[in-house]
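Written out below as structure tokens is the structure these notes cover.
A protein chain is absent from this complex, but the other protein chains hold their places.
Naming follows writing order (A and B), and every chain is counted from residue 1.
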Amino acid sequence: MMSVRRGLMLIAPLALVLAAFFLVPVLMLLPTSFSEYMPGSGLAKGVWTLENYTRIVTDEYYREVVLRTLGLGLSVTLVCLVLGYPLAFLIARGPERWRLPLILLVIFPMMLNLVVRSFGWIALLANRGLVNNLLIQMGLISAPIKLMFNLTGLMIGMTHIYLPFMVLMLVAAIRNVPRDVEAAAATLGSSRLHVFTSVTLPLSAPGILAGSILVFVLTISALVTPRMLGGPTYRVMATLIYDEYMQLLDWPSGSALSFALTIMAIGIIWLSSRLTKRWAGMA
Amino acid sequence: MSALSFEQLGKSYGDVAVVNDISLTIREGEFVSLLGPSGCGKTTILRMVAGLVQPSRGRILIGSDDVTALPPNKRGLGLVFQSYALFPHLTVYENVAFGLRRRKVAGAGLDKRVKEALAMVRLADFGQRYPRQLSGGQQQRVAIARALAPRPRVLLFDEPLSNLDAQLRDEMQIELKRLQRGLGITTLFVTHDQGEALSMSDRVGVMAKGVMQQFATPEDIYHRPATGFVASFIGKPNRVSGIVVSRAGKGGVVRLGNAIELPAASLDQPAGTRVDIIIRQEAVRLLSDRSEPGGLQGTIALRSFSGSRVQYVVRLAGGVELVAETASHGPNAALAPETPVVLSVDADSVFTMPSEGAGA
Partner (left out) sequence: MSHCLRYTTAALLTAGLSVIAQAEELVVGAFGGSFADNVKACHVAAFEKATGATVSLKLGNSSQFAAALRATGGKSDMDIAYIDNSLAAQTHGENLNERIDRTKLKNAGDIIPTAWGEDDSYVVAMVSATALVYNPKLVKTPPTSWLDIADPAYAGKYAIGDISGTAGLHYFLALNKLEGGTLENVDPGIEAIKPIAKGAAVLYTQADQLISLFEREEIAIAPWYPDRAGVAMDKGLSLAVAYPKEGAVGILPAVIIPKGTTKSELAHKFLDQILSAEGQACFSERAYIGSVNTKVQLSDRLKEIVPYGETLDKAWFVDPKVIAKNSPTWTRRWQREVAR
């Protein structure tokens, strides 16, 4: 066993970098989030208020954006999981010669810039985009369907962007499920389906959890794609925070929203890891 | 009556045959081991019986039912893995209950049978633990209880003891044997450990390169090996390269090195063939009377004490060395190096097999 001291020394460089470039700046925002913003003259001096936080709960609009962000995070995570698991299963268990091409196929979108991919989706989903034009030409619809600046567009774009993360996590997890344990279930009378639900699925739970947390956190904190595909009418917390900072110059409000987002993310990670541990019998 | 039998059972991957058309019948309640080095095909046979590997040829019968095409969950077998393969996310109790629930056993009946199975492997108080909270030996006992609980028609073991340390392995051998006898359950046991196979089995099948070399009682396997391979694999063999000098009837004469000639009771190769000569250490006797005819003159090169036995490395004419084993008490128990000795070898204990140096 490695001594605690040796362990601490090994993580020290990373911890220092994190502290210097992440933790300290974040903590510097903390006082800002309790100060008051006066439009036209900047941050009020010596005034401390909780209003930036209470407003997130009491203001109907902020509440809607918060719930929408959480809803979007959950739906994207769920869709990625449902679409990603079969794909990951095929990569992990399918014929050896399919593995590399499939993995490349999954990873390929990650090599393209986020902005480029979002523009690609705009070209496809716009009112005069490829999808609408095709549907109109086929006579299926007469007026373009709104595919952008709403939940649909954002779901499509975000799922596409974060699916690879989910798949890669799941592939690793599924490959870690011991085949002997599955064989044991089979010899004890489990059908293929029952082997999957009673053994493979729970044993890949750590990967499901890791992938879901990753996708969820990435989704609720994503900025570029929601800005491009959600637009001004479909705001999520990240775009709201950006606007509070950059457009309204209301840093206190932006900081408070940032902390709310962080706390929500940490809370959900904590909760889901507890639930999954219980499910997978690892509590 | 036969409990499990194979008819011309074979498995090939592409052109490579890993199991070569094996036919075998195991009687009800019998304990049969498949013994051989790794890669000999014994595990493939086991997995074909379990339904985890599809045979390329032949049939598998359990009782009188042809199960060759059945999936594993329809075969009603119990399988114990080298890796234990317990369900890490379930308690010991739920591990054991798993197969019972699949057979729709529920309620009080389920509870009774799980507790019975756990009591059988002396883990009655461990039901609420998780596998990772148990030692290796305890985990293997859970695996056995889990396989036994649904009362399978045949119990299969795949190297179940090889992950355990030596002392635990000896204990488990005895425990397993007692359990199997008590339940009278037909058992197929795969191992590379001859000690395990010989001590536990009613009959042993020795395999090499996908071919069944000999299927017989442990006594026959040990004392009357059917092939040079079996002789070389069982016991502690001396292995010396040499040549078949002449043939007479079933036997003949072989030469070790370039000086020592020995009679052999049974030979497979014609005169002039380069062979590996196999002589068990237990079959090489140290003679106190040095004038006995047919004795081989030599000197002690090394003595090695291993508790109940003593091994001597004896250097013979032409630099050939043979290991002789004897009891660790008695007249020949403490011979010093360089002591001149005479060795005697029974013609019955001399076997030959194709020379490995000459490439078969």
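In the analysis below, a contact is a pair of C-beta atoms (placed from the backbone, for glycine too) under 8 Å apart; a residue touches a chain by one contact, two chains touch by 3 or more.
This one's a predicted model, so the numbers in the text were calculated from it and none came from an experiment.
**Q** So which shown chains sit in contact with the chain we cannot see?
**A** Per the touch rule above, the missing chain touches A.
**Q** If I consider the whole complex, including the chain that's not displayed, which of A:G120, A:P178 or A:G231 touches that chain?
**A** Of these options, the touching residue for the absent chain is A:G231.
**Q** Please pick, from A:G7, A:G42 or A:G71, the residue that touches the omitted chain in the full complex.
**A** A:G42
**Q** Which of these touches the unseen chain: A:L114, A:L135, A:L201 or A:L249?
**A** With A:L114, A:L135, A:L201 or A:L249 as choices, the missing chain is touched by A:L249.
**Q** Which subunit A residues would touch the chain omitted from the figure, given the whole complex?
**A** On the side of subunit A, residues 37, 39-42, 60-61, 126-128, 143, 149, 227, 231-233, 235, 243, 245-251 touch the unshown chain.
In this text, only the chains that are shown with their structure count from here on.
**Q** Can you list the residues on subunit B that touch subunit A in the complex?
**A** 50-52, 71-73, 75, 77-79, 81, 83, 85-91, 98-99, 102-103, 130, 143, 146-147, 150, 156
**Q** Touching subunit B in the complex: which residues of subunit A?
**A** Touch list, subunit A to subunit B: 178, 180-181, 183-192, 194, 198-199, 202-203, 205, 280-282.
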